[in-house]
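Only one protein chain is missing from this complex, and each of the others stays in its spot.
As written, the chains take the letters A, B and C, and residue 1 is the first residue of each chain.
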Amino acid sequence: MSTQVASTPHGALGLSDDDLLSMYRTVITARLLDEAALRQNRMGRAPFVVPAEGHEACQVGTAWAMRRGVDVWLPYYRDGAVVLTAGMTPYEVFLGIFAKADDPSSGGRQMPSHWGHRELGIITGSSPIATQVPHAAGIAYAVRYRGEDAVVASWFGDGATSEGDWHEGLNFAGIHRLPVIFVCENNQYAISVPQSKQMAIENVADRAPGYGFPGVVVDGNDVLACYAAMKQAHERARAGDGPTLIECKTYRFLGHTSDDDDKTYRSRDEVEQARDRDPVHVFGEYLRANGVLDDVGAEELRAAVKGEIDEALSAAWEASDPEPASAMRHVFAEPGDPEGGSR
Amino acid sequence: MSTQVASTPHGALGLSDDDLLSMYRTVITARLLDEAALRQNRMGRAPFVVPAEGHEACQVGTAWAMRRGVDVWLPYYRDGAVVLTAGMTPYEVFLGIFAKADDPSSGGRQMPSHWGHRELGIITGSSPIATQVPHAAGIAYAVRYRGEDAVVASWFGDGATSEGDWHEGLNFAGIHRLPVIFVCENNQYAISVPQSKQMAIENVADRAPGYGFPGVVVDGNDVLACYAAMKQAHERARAGDGPTLIECKTYRFLGHTSDDDDKTYRSRDEVEQARDRDPVHVFGEYLRANGVLDDVGAEELRAAVKGEIDEALSAAWEASDPEPASAMRHVFAEPGDPEGGSR
Amino acid sequence: MTEKNVVTAIRDALHDEMADDDRIVLLGEDVGNRGGVFRISAGWMDEFGEARVIDTPLAESGLVGVAIGMALHGMLPVAEIQFADFIHPAFDQIVSEAARIRYRSNGSFGVPLVIRAPCGGGIHGALYHSQSIEAFFAHVPGIKVVMPATPADAAGLLRASIADPDPVLFLEHKKTYRAITGDVPEERHLVPIGKADVKREGSDLTCVSYGYALHACLDAAARLQQDEGISVEVVDVRTLAPLDTGTILDSVRRTSKAIVVYEDNRTYGAGAEIVSTIAEEAMFDLDAPVVRIGGPDVPAMPFAAPLEHYFMEPEPDQIYRRMLDLARA
Partner (left out) sequence: MTEKNVVTAIRDALHDEMADDDRIVLLGEDVGNRGGVFRISAGWMDEFGEARVIDTPLAESGLVGVAIGMALHGMLPVAEIQFADFIHPAFDQIVSEAARIRYRSNGSFGVPLVIRAPCGGGIHGALYHSQSIEAFFAHVPGIKVVMPATPADAAGLLRASIADPDPVLFLEHKKTYRAITGDVPEERHLVPIGKADVKREGSDLTCVSYGYALHACLDAAARLQQDEGISVEVVDVRTLAPLDTGTILDSVRRTSKAIVVYEDNRTYGAGAEIVSTIAEEAMFDLDAPVVRIGGPDVPAMPFAAPLEHYFMEPEPDQIYRRMLDLARA
């Protein structure tokens, strides 16, 4: 059986067919969850949602190389599929979407998709872009200081690379050769601003040498390519060889958020053309071509996931809202609050 | 005569012997001015001075390629020799050192060496490091927007490259291919922090490709090498080819400022070794070797400059202090104030 | 006069100013094809050209720093911060640079820059799309801070801000954008920076407010007149810095009672300066202690509707009730 595995591209990466099926299930979950959330938004039940559509391969591919319960995750708002990979459940995601009291990210205090989950090692994130990048470096410093084996990863968009914090975070990580991975999901737009107005270069990864560590460009619609790059970076980090910047070239299929109208700045042609390389289809094709999952199996999986999501959604919808006066709590520590953060 | 000129290295750069003598005079002026200022500091007459010693070649060399009265200058506090090249007089510099009412930079409001001179196109600078870098980009944008032929240059130390503003300023300049030159005077220390704790790379210039324009490393103790690099960058800028980052490798011979004690972080050996390549001597040697100035001439020039400086110092010392209640002025525009800035 | 809402008034005024003077450029994130997230500049990139409607990289410090450079070299930049909450990365460029350049150069240089920032809550924007930021900047000498609450003031103050030779932070409360309409003069009118405005005359007590909270105060004042015959004078501060203490003190001296209302976190908020000024200058004219209503001292407005409502109004109808208590005191 292990010989059979090694004869496929995923086998060569050390992934079994079962691994691949789990990855695919996560990809499908992310996609169907997005669609369900968007429907809730149109129905007026979810005031704000952030679709990941188009980013599923690079999110699941990179996140898959991380270890649940060991590594530390600093995703950004578009990373619905990263947090599913880290262990968040669709129910928990919907608790956030409906701003319920039990939302693990914030108890309904933050906008949806501002992830945080202490038990899973997902560090609370905010709206201001790129602020998590120095946090990732600081956590990686602490990981090494404390002699832990963890790896820290921070995800962000192309837009984030323009912020001073991005520069300062990468620079610090490079100086100290920290066990941290920086993943840029380059979808070529910061809301409406095209890459050409964000930077005068083609590859964000080309900035990595300026910080003294390698930058890698991968096809963000190829889940295995993303996994492979991340796996290597993860090994580098654990070996004490320092950070890696991974740039995944991808595309966002929908508006920036449910508040955006992307027709103002992108042609429908451009979007349609990008959909030709929809990472969900690309992954499905790979599975079929390698005999991992046929059409019937794919349909069954889809239906199963859909059932799970519907259930999660209904349960979350029924959950309790936060108490109004609880708005005054947690400005400062309360007796019994956990200390610090991820550990 | 022109053939004779072209046969020397400086001739090949289009510099006549007279040009070279002017450059040398500026270098000597900077050095002697520093020494005089430091003596004033030790005498208790100047509470704070910032010596440029060691940086004279890279400052005069780069600044020499700029055009007085046309181009726009954004120096940092160590750039005593840049502002002399731009046209500031020793008298004006001493007005700043003694915080006199007529100090053109600030009327004695800022610490010495926080340069500004509207008539000369030297933009007012502050203490916070690297804030002038985005200003330079914005001025260069305005230069092009208004159809002017000017070139903008901003000088800074190696320390400045760690700031977010540095990243954001270079990135904007690269995107718009602006007529601006960024000059890094890399003396290997940000106060006491050695380069190895500031960045994981050897050359700051290697960051330029990340912004889509060239980076150049030059020997900052070789005034002609600095001039040559700047001249080329200046031509690029005027031709519409965009920014250049020039890194001058140099060394600061004295403390960071008169408040610093560099013995806490640098060995005397290291400093002595650097002095072997004192740019003033290197330049003097070049002049002698190329028959431009012999020892007698050099001594005469030195004596003449010293006389000028002593005179400037005495005159500035006698100038009026600012009126105490004038501290309340210029918070907002007063009737008759000039608009905007450099033009 | 034309009736418009606040966002339209801002759009029209900025449009006309740009059409009149090509030194003016608009720069910010998504101001180009997207026309800004509030669509103020929709179509302008085509109309004025890419050189004047500049989509910047996602970098607020650089954005403000570049705009300062432009202002130093003959242009009149209007920098748009997408949400006021994202102005914080530019704090150093605003405080250390824009606000200090004239002072530090002894008057040689000036920064004719306008920074526009949509602020305020109640629009389901959660912690990072709801903030009030006026207190931070009103404290900084060298920059002016204005915050119009009506369409006419928005248009007139925006024109005055662009005409001003010094940096002006122009705060636009997002909730007023569409909710507040009013008449705006057709012609180019300027509302002077530094002048408060009595938005409702009254004799029993003075209410001082600004921004969206002003409208809650006007509403409470109207109901108190109707319900209880209590006559509340409502002063719209309009400019936080420099503060028009004259208009405020005149009113308080007439009514002998004062209440100050603002949305921002209460403690060390802008209202503290107003209350303090009244206490120092008009204490012997007061018949009751000054009352201050500010937002709860929590880091920012939460997202969930019950929490957001609690932030905006911890007790039901609190402005009305505190006014009533004060009138009866």
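To be clear about the criterion, a residue touches a chain if its C-beta (ideal position, glycine included) is under 8 Å from a C-beta of that chain, and two chains touch if they have at least 3 such contacts.
Just so we're clear, the structure is a prediction, and the values are computed from it rather than from any experiment.
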Report task. Taking the full complex into account, find the residue in A:26, A:62 or A:105 that is in contact with the omitted chain. Result -> A:105
Query raised in the report: Which one touches the absent chain: A:53, A:71, A:165 or A:206?
Result: A:165
Report summary line: Cross-chain touch to the chain not pictured, restricted to A:116, A:242, A:284 or A:324, is A:116
Query raised in the report: When the complex is taken as a whole, what residues of chain B touch the one chain not shown?
Result: 47-48, 99-100, 106-112, 114, 126-130, 159-160, 162-165, 190-193, 197-199, 259, 264-265, 321-328, 331
Query raised in the report: Where does chain A touch the missing chain, residue by residue?
Result: 72, 103-107, 109-110, 114, 116-118, 123-124, 126, 128, 131, 133-143, 145-146, 164-165, 167-169, 171-172, 175, 329-334, 337-343
Query - Absent-chain interface as seen on chain C, which is shown - result: 61, 85, 88-89, 91-92, 95-96, 99-100, 103-104, 127-128, 135-136, 138-142, 241, 243, 265, 267-273, 275-276, 278-281, 283-284, 286, 288-292, 297-300
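Assume only the chains that are shown with their structure count from here on.
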Report task. Averaging each chain's C-alpha atoms to get its centre, pick out the one most distant from chain A. Result -> B
Query - chain A and chain C: spacing of chain centres that average the CA atoms, whole Å - result: 37
Report summary line: Expected list for chain B, residues touching two or more other chains, is 164-165, 167-168, 171, 175
Report summary line: Residue numbers in chain C touching two or more further chains are 56-57, 59, 61-62, 89
